[in-house]
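Take a look at the structure set out below.
Complex shown without one protein chain; remaining protein chains in place.
So that you can tell them apart, the chains are marked A and B in the order they are listed, and the count of residues begins at 1 in each.
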Amino acid sequence: MGAISASAPAQAPIAASRWARRWLPWMLLAPVLVYLAVFYLVPLAIVIVSSVTDPSPSLSHYRDFFTDSFYLRVLSRTFATSLIVTICCLVLAYPLAYAMARREDTLVVAMLTVVALTFWTSFLVRTYAWMVILGNRGPVTALFRMVGWDPPPEILFTRFSSTLAMVHILLPFMVMALYSVMKKIDPALLRAAQNLGASPGRTFRHVYFPLSAPGVVNGCTMVFILCLGFYVTPVLLGSPREQMLAGLIGSQIEELLDFGEASAMAVVLLLVTLGLVALYNRFVGIDTLWG
Amino acid sequence: MTTAADSNAQPQGAHYLDIVDAVKTYDGVRRAVDGVSLAIPKGEFVTFLGPSGSGKTTTLMMIAGFEEPSAGDIRLDGRSLVSIAPHRRNIGMVFQNYALFPHMTAADNVAFPLRMRGVERAGQQRRAAAALDTVGLASMANRHPRELSGGQQQRVALARALVFEPDVLLLDEPLGALDKNLREQMQVEIRHLHRSLGITTIFVTHDQTEAMTMSDRIAVFNNGRIEQFAPPLEVYARPATQFVGGFVGDSNFLDVVVSDPARGIVGSSTLGELNTAPSALAGGTAARLMVRPESFRIDAGSDAPEGRWNRCSVRIEGSVNYGDSVLVMGRAGEIPIRLRLSGSDAMPLREGDTVRVRWRPEDSSLLAR
Partner (left out) sequence: MTAQRRIDPLTWLILAFIAAPLLIVVPMSFSTAPSLEFPPPAWGFNYYRAFFSDSRWLQPLLNSFIIALGAAALTMLLVIPASFAMVRHRFHGRALTNLMLLLPLMAPHIVIALGYYSYFGSLHLTQTYAGVILAHTCLSVPMVFLTLSAALKGFDRNLERAGANLGASPLRVFRHVTFPVLRPAFVVAALFAFVQSFDETVVALFISGRDAATLPRKIFDAMRTEADPVVAVVSTLLLAAVIAGVIGSRLWQRRRKRVNALAFAMQ
């Protein structure tokens, strides 16, 4: 009895702080959530609403999009290109990440520095570099001329040039995604496999590759999604007759001033992207995307 | 033998730190601390001993103010601490991983509590330097924690906890990360500090050797309750419950029935009638007899010593040589028995031999089952 009454006066401040504790997280979150609602969700909503109300309420934009062969070709081209870029990035990044993950010395630090450097350089600068390299007065053309291919083929402003540049730009993402997972693979597991009778090839197939799979999934998801919505490089380096979805949205606005049409395409792009993220989250969990 | 109630009897005299029926529950169902009461006089060195999850660290956290008791009270020198915020409790604490501020030098770390209390710069530096000197680290004052070894960090943490002359010192398993020799050295130093400062100290550990060597009294925790609160020798020789007997030191347990409580006779189905000290348990009670392995002596038969001895035969199944003693494992009938004998006594024994041993009634404890 004495003990209980002694703690009673303590109840008052405890109750007050309990109230504060319940609302404190929301008070801390309010600024950013309100801000995002006003300055992000509203414009997003405008796009979604416009797609069905501009110029008049109807689903005509969506009907056009999914029936017109032109739009469907753009969509399939975007998917196909993203797939190609993702696969190329994976094929190139895996050996590099593998080589880096197995070492601890200063050489690896240098390699990581190089990858980090390209990672931090803006897309525009890298796109420009490819513009110079693939231009009709650049080194590649000069090489063609040297081997006798005159006039040399136009490689800039083609689907090839934009795909190549995208592979180059997104490669560091794939490398980092793979590297961060590979670094955590315990070398003792590989030694154990060999000790138990697995050849290096089988060790890789049955032990190392499965363990690196989360990195593969991470990297591919990230690169694929980035590629789908890529604007800058395809517009600057790609063929104007073979646009990807993001570029098409942009030209709908700039050239045709058709906001409704552009919004509909943007909504399709958004839904596909969010759908992929949701799929990823379902099977893997969104937190692992950031390592 | 003692019962749980006896062990927890409050000693006469001023109680400086009083924990009254403290309870802590996180989900309303499971109690991490289930009615803990302790009365600690000023200047005593108390160890909270128990396995992980026994509630000892949670109780410590309640004293420090980082956990709020769900019920019960904690009083220091008569006044309740429960409503006082942790930064106003004037209690020194050494955390398990030392929690030294990485962005401050050792001297700044130690001066921090003085700074918080508004001591002027010169006084801060003087007292911090003195505190570091006390723990032998005067030369490391301008080092950052990452430049210090584990043992040095530990000493800085101690200096920091004591520099502002707190009323109580709390230590949360501070020696766990140190190697054996360093740990033993720190145990001596902490004990020495305690004696010279006379500060009421609570030390949390799961290492029973540490508890035995350092404490004035040990509070043995199990499942959120205190099973015994007594000086080390009493906890060892007169455990209040089977858990205490098993947790502290090695022990043998025999199932017995109380035959004659006044004369201290119990009956074992395997070993027959055995002598113990007079017991408080009623006749016919099922109980457990605890005998420590080192209480056994070889019974040569020819020498018949004074007093009532218990005797039995043990069939040897194996042994472990520790250098200073030998642990012999075997069976008396079906009951597993562990004997700790001196090297010379154990030398002639072989696996499969049967050896006759004896032990004194006072060397056993009778515990309720």
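As a working rule, contacts are C-beta pairs under 8 Å (C-beta built on N, C-alpha and C of every residue); 3 or more make two chains touch, one makes a residue touch a chain.
This one's a predicted model, so the numbers in the text were calculated from it and none came from an experiment.
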Candidates B:Arg79, B:His103 or B:Arg350 - the one touching the absent chain: B:His103
Per the touch definition above, residue among A:Val52, A:Leu83 or A:Ala99 touching the missing chain: A:Ala99
Touch list for chain B against the chain that is not drawn: 64-66, 85-93, 95-97, 99-103, 112-113, 116-117, 143-144, 146-149, 160, 164
Residues of chain A (touch criterion as defined above) contacting the omitted chain: 21-22, 24-26, 28-29, 31-33, 35-36, 39-40, 42-47, 50, 92-93, 95-96, 99, 102-104, 107, 109, 111, 113-118, 120-133, 135, 137-139, 142, 168, 171-172, 175, 187, 190-191, 200, 203, 225, 228-229, 231-232, 236, 246, 249-250, 253, 259, 262-263, 266-267, 269-270, 273-274, 277, 286, 290
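One rule holds in what follows: only the chains that are shown with their structure count from here on.
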Where chain A and chain B are represented by their mean Cα positions, the distance between them in whole Å: 57
